[in-house]
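Below: the structure, in structure tokens.
So, chain A:
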Amino acid sequence: MPAVELVGITKRFGDVVANDGIDLSIETGEIHAVVGENGAGKSTLMSVMYGVHQPDAGHVLRDGVRLRMRSPADAIAAGLGMVHQRLRLFPGLTVAENVVIGAEPTRRGVLDTAAASREVERLGELYGLRADPAARVGTLPVGVRQRVEILRALYRRARVLILDEPTAVLTPGEAARLFEVLRGVTGEGVSVVLVTHKLGEVLAASNRVTVLRGGRVTGRFATAETTAQELVVAMIGRSLAPRPLAPPGERAAGPYLLEVENVRVRGGEGPARVGGVSFGVRRGEIVGIAGVAGSGQRELLDVVTGLRTPDEGRVLLAGAPVRRGRDPRVAYVPEDRPGRATAPTMSLADNLLMGGQRERRFSRAAVRERARALVERFGVRAASLDEPISVLSGGNAQKAVLARELSGDRPLVVVEEPTQGVDVGAQEQIHALLAQARDEGRAVLLQSSELSELRALADRILVMFEGAIVAELSAEEAGEDRLGAAMTGAAG
Partner candidate 1 sequence: GTTTGGTSAGAPAAKSVILITPNPASTNSFLQLSVKGAQAAAKEIGASFKLYESKDPAGIAQNVDAAVRAKPTVIVGVSFSFDDVFATVPRQHPGQQFLQIDSCAKDPAPNLTCVSFKEHEAAYLAGVEAGLLSESGKIGIVLPIDSPFIHRWIDPFFTGAKAVNPKVTGTPLYVGGNTPFSDPARAKAQAQALAGQGADIIAAAASGGNQGVFEAAAEAHVKSFGVDVNQCPQSPGNVIDNVLKHVDVAEAAAIKDIAAGKTGGVKVYGLAEGGVGVNALGDDLASSQCTVAASPQVVAKVKQARDDIVSGKLVVADPLAG
Partner candidate 2 sequence: MNVVDLALVSATLTASAPVVFAALGGLLCQTAGVFNMALEGQLLWGAFSGVLFSHLTGSAWLGVVGAVVTTAVYALALSVPAVAFRADPVVVAVGVNLLALGLTAFLMRVLLGAGGVYTSPDLPGLPTFAKLGLDVPVLGPQSPLVPLAPLLVAVTAWWLARTRSGLRLRGVGGHPEAALSLGLGADRYRHVAVLGAGALCGLGGAQLALGNVTLFSEGMSAGRGWVAVVAVMLGGAWPWPVLAACLLFGAAEAFGFRLQGLGLPQQAADAAPYVITLLALVVAAATRGRRRLLEAS
């Protein structure tokens, strides 16, 4: 008997049918991957399973028994646990408080903090999920935070663990550790439902795969018997063209467009975040930046784009220092889409304008005209230019940001995590756009935690560790093993 069974789930949001009669069964102790394009209905399905959404039709069976799901409380009671992509932790509370909240141990009515800490340590020991119970969650790196979420589910004796895009924000090392943990818990008889856009993970870690498209199931596979191509076809209805992204031989030459000289940034939260970094990027090349989270890439890129003033050193663009605030010669695609790259409540047209508002005489018509042109040229799928950008799917929002930044002829392109949370189809288009920018003779600086992305796109990869560049690898040299070693500080 399956541990969980979803039967005929249909869920509508207004006119959108997010889930359309979906059946899904999860066996005890298996890792079951759910894949599909942006907006295919994966998160909705998980939310239904976890009681966040009530389905318009269909129901959920747990060990063969039909569940009454009015809220996540019912799901938790039935032994389900969920790890959301945007982590649902309380930043102001400690690890122990975060784990036990909602099911707190008490002694004579008073919180038993000691018991909570003991429990966190015991579970951590058992599943290899170490975290300091007394640490405030807001101060922890994202990988550790995710562990806290898993701990929380396990503390509640979850037998079915739902993870929505858990690796999207993890470094490769953190992701590897996560899969170790997942294999550990399945060994204990826990079932795992894994939503992801990374087919590599699916093939490496899962037992079975269900593919969604447009709210329906378009494929069910045993992982051992399928291939990436087969999955892609089920997901997007065609296969991806094999693409030579970095045509070898044509090495960019000439002077550096971007020169970073001995840049030092002392962080507010820790010691020096960037300690004396120098490098350059030429026109016509893509330089990758790799490194585990917190190695200083974020701060370095803030300096390069002019958003942050370095404590020491300087950044030159075409021989002139980058302007403070934001240099208009830099196209910049930040990682944080709702926080920095877009204003979620503003319309798509207004979002597409930012940076170009002073280029021409401002008028409403001109703003819309510009937006329409960009949407067409970059293939952004949107129902209306006037709706808030927040209604766009992740992939489309990302394409809109790229459209805005790559339009015009800014010579330097700085991109962070361009394909995070973006489906494979959109990933392909985004990669093509970056390659095109390079071919137009721009200098591209690409930061990504997706090593495959770096290896496919970058001419050179700079590896950062603890605020310094510890290795520079050419595209040929950059194997996963060498990159991985350099990122952990082992000489590369």
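The candidates were selected such that all candidates are chains of the complex that A comes from, given by their letters.
Methods note: a residue touches a chain if its C-beta (ideal position, glycine included) is under 8 Å from a C-beta of that chain, and two chains touch if they have at least 3 such contacts; residues count from 1.
This structure is a prediction, so every number in the text was calculated from the model and none was measured.
Interface record for this complex: partner of chain A among candidates 1 or 2 is 2, by the touch criterion. Taken together, the chain A residues at the contact with candidate 2 in this complex read 50-52, 71-76, 82, 84, 86-93, 97, 101-102, 104, 106, 109-111, 152.
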